[in-house]
Every structure is written in structure tokens, then in C-alpha cells.
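Note that this complex is displayed minus one protein chain, with the remaining chains in position.
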Amino acid sequence: MSGGAAPAVVRRKAADTSRVVLSVKDLKKWFPIRKGLFSKVVAHVKAVDGVTFDIHAGETLGFVGESGCGKTTVGRAILRLLDPVTGGSASFQGQDLLAVGGDELRQLRRKMQIIFQDPYSSLNPRMTVESIVGEALTVHGIVRTTKERRERVQELLKKVGLDPVRHIARYPHEFSGGQRQRIGIARAIALEPDLIVCDEAVSALDVSIQAQIINLLQQLQEEMGMSYLFIAHGLNVVEHISHRVAVMYLGRIVEIAPSDRLYDHPSHPYTQALLSAIPETDPDAPMNPEQLQGEVPNPINPPAGCRFHPRCRFAEARCKAKDQPIPVWRIAPGHEMACILGEKIPGAERIGEQPGF
Amino acid sequence: MSSNGPLLDLRGLRTHFRTDRGPVRSVDGVDLSVAPGESVGVVGESGSGKSVTMLSVMRLLPSPPAMHQGQALWKGEDVFGWGARRLRSFRGREVAMIFQDPMTSLNPYLKIGVQLTEAVQLHLGLDHAKARDRAAEMLRRVGIPVPESRLDDYPHQYSGGMRQRVMIAMALSCEPQLLIADEPTTALDVTIQAQILELIDAQRRASGTGLVLITHSLGVVAGMCDRVVVMYAGRVVEEGRTEDLFGDPRMPYTVGLLRSVPRLDVVTERLVPVPGTPPDPQRLPSGCPFRVRCPWAEARCAETRPELRDVAAPGAAPHRIACHVDITKAAPREPASGGAA
Amino acid sequence: MGRYVLRRLLWTPLVLLVLVTLTFALIKAAPGNPFAMDRVVSEEIRAQLEARYGLDKPAIVQFGQYLGRVVTDFDFGPSMKFKDRTVNDIIANGIGPTMLLGACAVILAVAIGLTAGTIGAVRQNSVFDHASMSAATFGMSVPNFVTGPVLVLVFALSWKALPVSGFDPSFSLLPALGIAALHVAWRVTERIRVGPAGFSWGREFACLWLGLLLAAVTSVVTLLARSPTLILPAVTLALPFASRIARLMRAGMLEVIGQDYVRTARAKGLSETTVVVRHALKGGILPVVSYLGPAITGVLTGSLVVEKIFAIPGIGREFVEAALSRDYMLVLGIVVLDGLLLVLFNLAVDVVYGFLDPRIRYE
Partner (left out) sequence: MSADLDPPSDGPWAQAWKRLRRNAMAIAGLVVVSVMALAATFAGTVAPFDPRISESWETSLPPGARHLDLVNEFVVTAGQAPRERDVPPWLHDGLGDGHDHACELDVVAEEVKQLRVTMDGAKVTKIQGDGARTLAKVELGPEDHLRVKDAGTRIEAKALEPGMALPEGVPAKTGRWVLFAEWVRIAPDAKRTVRVAYGYGTVSAVTVAGAAHAGEMRIRAEHVRDLRVDGARKEHVHVLGTDLNGYDVLSRIIFGARISLLVGLVATLVSLSIGVLYGAVSGYAGGRTDVLMMRAVDVLYAMPYIFLVIVLLTVFDRNLIVLFVALGLVQWLTPARVVRGQILSIKRREFVDAAVTLGTTPWRILVRHLIPNTMGVVVVFTTLTIPAVILEESFLSFIGLTVKFGGEPIDSWGALVDSGRNALGVNGERWWMLVFPGAAMSLTLFSMNFLGDGLRDALDPRQKGRG
């Protein structure tokens, strides 16, 4: 690794763990599947099926998992983009997030924003950069005049590394993918939110641009102190940017831990498999040590027992038993995982359970 | 040509697309060779010309708008000189290809069995029944359970990963000498990606097939390939044995790429991104196309386009870069912070 | 597939019911009385007439009786204009010429359109492509009530090569039988050559389609060659649809030829003919198939014009005359019949579509 001479190894400043910004308990979001002439509900896709986590002030919580595991649904449900939520509770700075409505909800929305994956569909092609970034300011009555709005938008553009004069009157199609993502970030930080959901915010970008955007997000967090819910399938990216990482599988969190802890000591078989699947830019790294067999099961009709058991290297007969609760274990401070075989891990302490299937 | 010469040898290959607003120089002079049984990774960002290069070799780009120059030699014969008949026996039989998106690369209107058997019947002259047996055998080899019954299914009844397995089975069914995989795992999940890469590697090793793996991910080639070629703006900018290239990258672009990927095994405060954006292939800068983003750029970089030159120690395997500067000696400029375009 | 067809079939009566109700309501909403229009009749006669046509009862009863007759006896009642003829008689006389002409036009349009569109797409930007597409755009824009008279002017009046009007069909089955015999001979020799192992129903089905298409085209050509009075009407009726089909086919084929799976097929080393016939045609033809439903509506509409121009005794002409002379029973009968034809044809099109596209078939 002589070529990639790394800069000084310093972990970025820790989050303020005393202050919880967002607290989610047993969140569920099921999507009905309708069929026939009368659109009868015949089944549910249980996209999110009992997810619990907290995010602290200034913290980045990463969410990883295969496509269809529900990570994106978690992000959108919290932002109330997928009403109604099937079950569970969420509080944001002490306020019941899922109960508020109307004006209260619109006020709450000033504090929670989102950055999307697709830099093409996330910007309205018929609006200029000024109106895209400035819309929130107008909607919430933060600016009174057009001049005031223009000045604020220019400040924001400068902050995300765009040219405040030359770029402000342009339309999205005139920008490259990376630049569009910067516009999306400017829109998200315009209201100075306390939480930003980054929904695969860098997945669609080229490698060199990806790094630019990651750096920008980190820099903004240091300046403005907001929390991120960082959703991505690129594990190395999540590890890099997050303080803590939650691993999701078929609608549940199977493991959650501080990010260096998770990568050094992955305890859930799924996490281990996921980590082993990441190709490393090191030709000497062993290829494919413990591969994951098969594919993600159909979420409409998931396997009974532990949902991961058909693909699990360690699965035993008891993992298949129906309707048994899945125990949740604490392995180290802040490191929790849910597995039927968790007692085999030394030092694991049973702290609760998830309902069975 | 003797059997130990290269299987595929590109010499100054150029592919330009004619458009209303002038030519787009997607591939702009590529030299590349693949030896029998060798696996070569071609890495680059989107628009760097890596896919177009391989589609040009297969002559799969409609012409016009695509215009080719230079040579693409297959065992010494120029692919561009061939008639339709020779070309057909080359495609599928001698070289097979796997494409990026398994969702769109299989014909949704035809049964998997039909799609698998047609090439076998054509190239190997098997009759219908034997071709079906072979198709089932191939599906079994790529890990599809109960292959006999799945031959009569349509592609939409397969999952994404399964479809890519079908593509691999289809590509390998005529025992080609070279397999070109064009971003075979980009559309798939990480876990499925690992399975598919493993499958390609195992199958290829078992039959001694050469491999060209096109990808934008450095991580993928590191574990899979003997040799790596890095492309930028339609040109090869660095090429060498995998260990040499990852261990001692000499082209500033490669260095930048390696640094901008977060690594699991190294804790870093900040990534070092490559500043700026890839150039518009319609308006390439003069001289070295990377110079506008390059921390090592000098005045001469704007004047002449650097040719590929060997920088390996005498006697070692070739390690070639297209760069005027020796980055082991020169010091980089401080990159602009933020690095907006 | 069975459930898919069944669901479509269940849809049919609903559509027809809405159609009958709508038309009936329209007619009942008409101000005045059909008998009060033309001549002055005495109260007595009028009452008699009203009783004869059931007009003395409340509208809802009339509707119920009408519907009952249509459903149970397929009886559309008496004509109001021709005292001694029933709607069924008039329809029975007129449906033949209309169907014959319509079938000719559709087969001609499909044959010409598919051929021109496919060649245009495969040889994109060639002289043929440009010429056929210009012709098609023109053929689509010129209304058939302009084409018809202009064709008459050129071929019948000035050049005197074809009759001006009339309806005098003459047909021979021989060429179509010949095609059938050739088809059977071809399949049998193929069976002997390949042996039983190579048998596949799918392939047999595809060949059967080809044979049927060829037989249909041959039949139309035979018919037109033997009956000159049909040539101009058939061409007039077919032209806009041939143009539209050619454009749709070309666009559909170009779309498919640009798909990844066609590139896959080429990368396999298949010949260009195999790529087009086996891989591209099935997807490329889908827009044409879904257009066939609207096309049949268009043929029925077009028959109103063509039968008027060429004095063909079909239901189109009867309909126009009935509408102009307010023979509502006849109007109602023809609307219901056309509705039925449309619904049945749309059903057939949907089934063919499902047959071609496995993703629809398996839902």
C-alpha cells in the first residue's frame, strides 16, 4: 500500500452520545399486495418488520444490507414519506414523529431532510437551481424577498462547492452527476436540519466523484453538527463515514455496532458473509473466504424461524423452528446482534428478543 | 501465428461516434493484448471507453455511427477485415461475452432452453436433443438447481443472480478461448457479486479460457486478474501485473483512484478524491487528457500526448504508463480542497 | 393463460350492456317523435305505429323488452323505415360485404405493413426505408374519403382501368388449398429429415402461423384478382392501416434491435436473419398487435365511407342511411352488432398478445 499513502490516522470527533436525536422502536412498514377485480389484499411485503435504533446528535448511523432488506424503507418511513406506518413508534427530539400531522409535521420537517441516490430524478427538471435550493426557504417563510432568497441560495451553493454566480440560474440538465448531487445536498441543508437521511447518496456516482461527495458530507457534518442516517450497500463507504453501523436482513436489524468494532469483530453470520464478499483493493487479500450461498428469499413469503437460516453456514435444526422468538445479545458495549445461536459467542449477554415468525 | 502469441492484440484501436455535434472519441488509440488463458482486468470510470473497446472488438457497434480505426488482431487476423461468415464463427465460438445487466440481456420472449441451445446447435452442430442435454449440463455447472425443468422457463421467472448465471452458462457453452465480461456484477448485490465472480473464475480456470473483465471497481480486479489495464478518456493510461499496479501505481490517475476508495483495513480521516470531473469526450483537453485533474501536471503535459512507456525494472514484467512525469521523483501540488468541478 | 382469457371474457357483457344502455338512452333523449318528422300522420295512425314499435310504453319497459329480445332471440326488432323488413334481415344482408371488405383490408394492411416496417427497420436509413416511411406518413395523414374518390378519379374515370363502383365478389379456394398442401408437405419432409427427437410444439405453432398468414394473403390476392370491383374499396380501406402498421412495426423493431438481448444474440454468432426472425420479431410485433384493436374500430368506421363511395351494400351504408332517416331500431341494431364485433376482436387481440408476451401470460 505504498502508492495510496494514507494521511494521518485520526478518527473524526465522536458523536454526542448523551443527546438522542431520533429514537425508533419496533418500526414496521408492510406493503399490501392486492389482487383481483376488487383489489383484495392477499399478502404483505414486510419490508420493515420491527426495527429499533437510536441516533445521537452529530452521529452518523450507517444502514447496510442487500437490496430489498428494507433499509431504504426505514429512511423513508422516518421521514413520513410512506404513510401510514404499519406499527411501532419513533420520536424525534422527544416529539412523537408518527403521530404529528398538518402544520406540526411541516414544522418538524424543517429538521429532517433527505439526499437521494439518483441525481437525475431527484431534481425537478423544470426548475432552476435557485428555485430548487430556495424552495424550502420560501415555503417556510425564512426569506421574505427574492433578493434575500438569492443571497441565501448563493451562500448554500458556495458551501457545497458550486459556483454561486454561474450556477444559480441553470437547470439540472446542465450539470454532471456529481454536481447534481451537490445541488441535492444544498437543498437538504438549506433549512439547517438536525438529521439528514442519505439514501444511497453516493451509490450512483463514479469512484472519483464518490470520494468528493463523501468528503463534502463529512465536512458539512463537522461545520453544522447534524446527524446522518447513511443508507448504502457499499460497505466500505458505510464503514468509512459512519460512527455506528446497522446491518439489515429481510426487514430486521441483525447486528448493530460501532463501525470499527463491527468490521473487526462481526458476530452475526450474515455480517461476516457480507464483509467477506467485499472485494478489497489488495491483490494479496484472500478472495472469497466464506461465501454466502443462495439469494435473498422472497420477502412476501420469507422462511420461518430465523429468516437467514437457509443461507447460514452455522444453521442448525432449531433455527428452522416456527414462531420462536429471536434472542438479542449484547456482545460489547454498543454492539448488539440477533441470532438463535448467539449463546455460542463468548461474552454474549442476552438483553431481549425479537418476535418470531 | 504461433500458438504462444497473444490471443487478442489491439493496436491503436480507435472508435469514434459520429453525432450532429461532431465526433465523440470514445476509444482513442488503445493498445492492449491478451495471452491465451490469461485474465486481464480493464478498469475505468463511466465513459472511459472500456466497454466500447470490447464491443468494437466483437464488432457489435452499429456502423455508422461508430467508426473504427486501427487494428484488432485475433490470433494475428484483423477482426475488421472479416466477412459476415468468419465473424459469426468468431462470435460465440471463439470469443463469448457476458453483459452488465442480466435483466435486459436475455430475450424475455424466448424460453431459457431455446436461448441456451441455439448457439450450441449452431457452433457445435449438436442436434436438438443433445443440445438440450448440454444446456441442462451447463446450467448445473453454474449452480442452477433442477436445470432440466428450468429450461422451459422464461427469463422473468429467474432472479437477477440466476439470470447472470444463465448468461455465464450461455457464454461458456461453446468452450470459447476468450471470455469478455462487461461489468458482469454491477447490477447485482455485493453478496451475489462475490458468487458470480467466484463462478466466472472457477469456470474459466477449469477450461483454460482467457478473460477480459471490464469493471469500474478496482476491488473486483484485484482478486481476479493477472494483469490490469487502467483506461481514462478512451486511452490506456497504465498497464501492468496486478501486484505491480496495486503495489506501485505510477500513473497519477491510478494513484487517485486507489486513494479515493474507502478501505476497510485502513482507518482514514479523509479520502483523497480525484478533483474535478471526467472530461467530455467531445472536447478532450490537449496533450494528456488527465492533466486538468492531475496534481503532478507540468507544462509539457499540455503540449504532447504521453505515449505508453515501460517503467518496470529491467527483466521484470512490463509495467507501462502513459505519463510524462515520474511521480516517484516529482512532488504533487496541494490538491484544491473540496474539489468541485 | 386460461384465467386471463376468462377475465377478459367476463368483461365483454359489461361493455356491451353499457353500450346498449348508452345508445338507447341517447335515442330516447331525442326531442320529438320519429314519426312526427317526415309527414303529417293522423293521431290514430301514429298511435298504431307507436304500439307496433312499443313506443307507447315507458322507456324503461321498452329498454327491458328490447334487451330481452336481443339476449334471448338475438332479435333486433323491426325496421322503422322499411315497413316489411326487420333489422335482422337488413343486417344479415349487409354484414357479408362489410366483413369481406374489412377482412381484405386488414389482411392487406397487415401483410404490407409488416413487410415494409420490418425491412425498413433492418435496413435503417436505406432508400427503401426513407421511401416507405414517407409514403406511410402520407398514407396515415390522407383521409380515406379523399383517397377513395381520388383513386376513383385516377383509375376508374380517367384511366378507366377499374370499375367506378359496385360489389361483385368472386373467389376461388384453389390457391389457398395449394398453400395448405405445400405447408403440410414442408412439415412432413422436415419431420422425416430431422427425426422425432427434434419435434417441438412451439416450432410447429410458429410454422402454422406462417402458413396461415401466407394462405390468408393468397386468398385476398385471389379474391381481388377475380373481382375488380373490390380492388379500389379494399385498397382505400387498407391504406391508412398499412401505413400505421408499417410505422409501428419499424419503430417496434428498431426499439427491439437496440435492446441488450439482441446484442447478446449477435454476440452468440447467430446470423442476422436468425437474430431478426427469432429474437427481434416477437418483441417488435407487439405494438402492431396492440394496434389491431383500434384498427378494427377504424375499419368499421372506414366502411361507412368506403361503402358510400363505392356503392357497396354493406351495413356501413345502411347505418348512414338509417341515421340520416332516423331509423332508430336499425341504428341501435348496428351499433350493438359493431360493439359486439369490437369486443370480440379486442379479446382475440388480447389473447394473441398474451400468447406472444410470456410476462403477460404468467401475470
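As written, the chain order gives the labels A, B and C, with residue 1 at the start of each chain.
Going forward, contacts are C-beta pairs under 8 Å (C-beta built on N, C-alpha and C of every residue); 3 or more make two chains touch, one makes a residue touch a chain.
From a predicted model like this one, the values you see are computed outputs, not experimental measurements.
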Touch criterion as defined above, residue of A:Ser23, A:Ser67, A:Ser89 or A:Ser176 at the omitted chain: A:Ser176
Per the touch definition above, residue among A:Ala77, A:Leu97 or A:Met112 touching the missing chain: A:Met112
Residue among C:Ile91, C:Met253, C:Ile312 or C:Ile334 that touches the chain left out of view: C:Ile334
Residues belonging to subunit A that touch the chain removed from view: 39, 76, 79, 81, 105-107, 109-110, 112-114, 116-118, 120-128, 132, 135-136, 139-140, 166-167, 169-176, 179, 184, 187, 191
Hidden partner interface residues of subunit C, rising order: 11, 14-15, 18-19, 22-23, 26-27, 29-31, 137-138, 140-143, 145-146, 149-150, 152-154, 157-158, 297, 300-301, 304-305, 308-309, 319-320, 323-324, 326, 331, 334-335, 338-339, 342-343, 346
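One rule holds in what follows: only the chains that are shown with their structure count from here on.
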Centre-most chain [mean C-alpha coordinates]: B
Whole-Å gap separating subunit A and subunit B, where each centre is the average of the chain's CA atoms: 32
Centre-of-Cα separation between subunit C and subunit A, whole angstrom: 56
Residues of subunit B defined as touching subunit A within the complex: 45-46, 159, 161-162, 189-195, 197-198, 201, 216-220, 222-224, 242-243, 246-249, 254-275, 277-278, 338-341
Subunit B-facing residues of subunit A, complex: 1-4, 6-12, 66-67, 160-163, 176, 178-179, 182, 206-212, 214-216, 218-219, 233-237, 239-241, 260, 263, 273-285, 287-288, 291-293, 295-296
Subunit B - residues contacting subunit C, complex: 58, 60, 84, 87-93, 96-97, 99, 101, 104-111, 114, 118-119, 122-123, 127-129, 154, 156-157, 167, 170
